[in-house]
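Missing here is one protein chain; the remaining ones are kept as they sit in the complex.
For subunit A:
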Amino acid sequence: MSPVPERSAGTGLSHPLVERLRAAAPILTVPVLMLLALPATGDPSAWVTLTLAGLAMGMMIFVMASGLTLVFGLMDVLNFGHGAFVSIGAFVGASVMLWLSGLLDPGGVTLHLAAILPAMIAAMVVTGALGVGFEKIIIRPVYGQHLKQILITMGGLIVAEQLIYVFWGPDEIPLPRPDALRGALVFGDVAVEKYRLFAVVLGLAIFLAMHLLLARTKIGLLIRAGVENGEMVEALGYRIKRLFVGVFVVGSALAGLGGVMWGLYQEVITAQMGMEIMVLVFIVVIIGGLGSVEGCFLGALLVGLMANYTGFLVPKLALGSNIFLMVLILMWRPQGLIPVAKR
């Protein structure tokens, strides 16, 4: 046995700066991707627009994906039905928005600005409540059985999608954004779309809130400990199952919120939107490292940026580029950008 620690073995290059760079490598991927895209797009104002669009998309995906990754980390549950909460949140939010806008501004063509916040809250409440039921009925009986989890949550997704058709009809619902969130702020020759700015701010706020909750509170400590070693947390007398239900509910509510944000972004909602977004969400969760919130955030930004840059440069490869990104990152770090230490 060599007494030399593994790190300083090997090359003699372990300069403190190199070490710090290596530790920061996952975080650096985002600015590196942005810088690489600058010469590729060739036009700084287009680059700003694309970068903001990418960040906005990334934030929205993060809002939807964060719950999934925590649920997996904490309880080893992979919820394929997560997309159902996105769709349901979007539909509940849309109903509330259309109803409130009708009350506040009869005869208006677009949604009313004041209707958005109540709609988001309503969507989160409904999807959170559904999360309680989903966890009890669908997920609890299949703890620890990955195969059955995948199958049964998939079944839940199918049923949820069909129920949306039952209650809201088979047609897609248009969601015209309020005028205040339409159009762009123009600085010189750089146009910054308002809604994207709004999405970035909201997403960043959620990330910061989540980060503070996880890093600074006792519940956050327990969640992080549970992700790392659930049995030990239980042995210390905490009811990890209850914690898990809480995380599941919050994750579902965030998915619902993400659904509303995404619906307003696209200005139209369909019952299959959850399933479509799940593809991106899975890529994000894999890139970030299953169970890691920070990784999920980085992954979401990478995916959002990549999708927008390639959408501009080579439109035909927009989704393919994300697969490529995933393969690249898995080759570099098979466990994702920020792997979670599991027992």
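General observations
Going forward, a residue touches a chain if its C-beta (ideal position, glycine included) is under 8 Å from a C-beta of that chain, and two chains touch if they have at least 3 such contacts; residues count from 1.
By our rule, contacts and distances are computed from a predicted model.
Chain not shown in the complex: UniProt lists it as "Leucine/isoleucine/valine transporter permease subunit", one of "Leucine/isoleucine/valine transporter permease subunit", "Imidazole glycerol phosphate synthase subunit HisF", "Fe-S cluster assembly protein SufD" or "Putative transcriptional regulator".
The chain not shown here is touched by just one of A:Leu38, A:Leu98, A:Ile121 or A:Leu163, and that residue is A:Leu163. Only one of A:Val125, A:Met154, A:Ile173 or A:Leu313 touches the chain withheld from this view, namely A:Met154. Within the complete assembly, A:Met326 is the residue of A:Leu74, A:Val92 or A:Met326 that touches the hidden chain.
Where subunit A meets the omitted chain, the residues involved are 78, 80, 138, 141-142, 146-148, 150-152, 154-156, 158-159, 162-163, 165-167, 170, 275-276, 278-279, 282-283, 285-286, 290, 316, 318-320, 322-323, 326-327, 330-331, 334-335.
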